[in-house]
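One protein chain is absent from this view; the other protein chains keep their places.
After this line comes subunit A, so read on.
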Amino acid sequence: MTPEPPMSQEPPMTPEPPVTVGSTATPLLEVDDLRTTFHTPRGAVRAVDGVSLRLSAGETIGVVGESGSGKSVLGRTIMGLISAGPATEVQGTVRIGGRDVHALAPGERRRLWGPEVAMVFQDPMTSLNPTKRIGTHLTETLRLHLGLRRGAAADRAIELLVQVGIPEPRRRVRQFPHELSGGMRQRVVIALALACSPKLLIADEPTTALDVTVQKQILDLLGTLAERLDMATILISHDLGVIAGRTDRVAVMYAGRIAETAATAAVFEHPLHPYTDALIGSIPRLSNEPHAELRVIDGNPPDMSAPPPGCRFAPRCVHAFERCREEAPPPHEPLAYDARHSVACHAPLLPAPNADSGNADSGNADSMNGGDD
């Protein structure tokens, strides 16, 4: 490697804010070059195509992206709900607490579900049996995974319902799922997911089916519980508003790949990937004046069984140039001045501060030298 440019004595690295959760400890979750491919009659669908992630205890990462970008498949593959099979190929590795999820025998993998990793889905009925009472759902899990006796499990079930803010828990345990509102059901599902105190929670669009007012309650609940239990969380959503302000980091997915990942504030304030930038620009904001024209991204996301060569965003990218159509940008190129901000793009929106010029003093020098007149 070339020697470090002299300028780097002035460390461009600002004293790292508390965002750098788990910078030293072994991360709880390590995902390396994960690829999930479905072989269908129409051809191979590369739903997840080379994703790497790190997540530490207590840290929350948001995964955003449009419909079909591979968010759910990523979440399910991390959990091990999707694994290699006759028509499914999983490459790369997922380690939870150091254990390689996809190398485990199916029975062992299942034992991770509950105490190590749990998942909350968009539709609470996915996780609830309509013929079983709320209390039974909870006590069965508690007895199976934690070996609690009947009485202890019943008490713990009530505690869990209280913890997720369900009023009158003693009455609720006798009710069936259909007797509860959607928001209340989602709280039950969260209580179920938390029953075995998982170290990692994957929440896939947990509030998309709920009312706006209930959405806030559920997101607040997830945030509080994650903090209290020091649980790592992956919050999957197509709604950038949901992700902003509730996550430490964000990974923006496009067509099975991570386009950009960084501290949440960095992504929202200075998006560097053209897709992130366009996506943020297209959200109607409460602070806009009425009738403000919204920025749009022309075209549609690619068909995942025949994605375009090179950068998958190239057909819609206003900055695309020839190289973009030929060569896929390397997925996890960290920025020189922020090792935790990486962008998969040949021409990120701001030039890296110490690119070829060796000028580490991003932009500042320009504004000082290039004064008026």
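As a working rule, a contact is a pair of C-beta atoms (placed from the backbone, for glycine too) under 8 Å apart; a residue touches a chain by one contact, two chains touch by 3 or more; residues count from 1.
By our rule, contacts and distances are computed from a predicted model.
Chain not shown in the complex: UniProt lists it as "ABC transporter ATP-binding protein", one of "Carbon monoxide dehydrogenase", "ABC transporter ATP-binding protein", "NADP oxidoreductase" or "phosphoenolpyruvate--glycerone phosphotransferase". For the chain missing from the display, the contacting residue among A:Gln215, A:Thr233 or A:Ser342 is A:Gln215, taking the whole complex into account. Considering the whole complex, the residue from A:Val189, A:Ile297 or A:Cys311 that touches the absent chain is A:Ile297. The residue touching the chain not shown here, chosen from A:Gly85, A:Gly241 or A:Pro309, is A:Gly241. Residue-wise, the contact with the chain that is not shown comes from A:Arg285, picked out of A:Arg150, A:Arg285 or A:Arg323. Mapped onto subunit A, the interface with the missing chain covers residues 66-67, 163-167, 181, 183-184, 187, 211-217, 219-221, 223-225, 227, 238-242, 244-246, 278-279, 282-297, 300.
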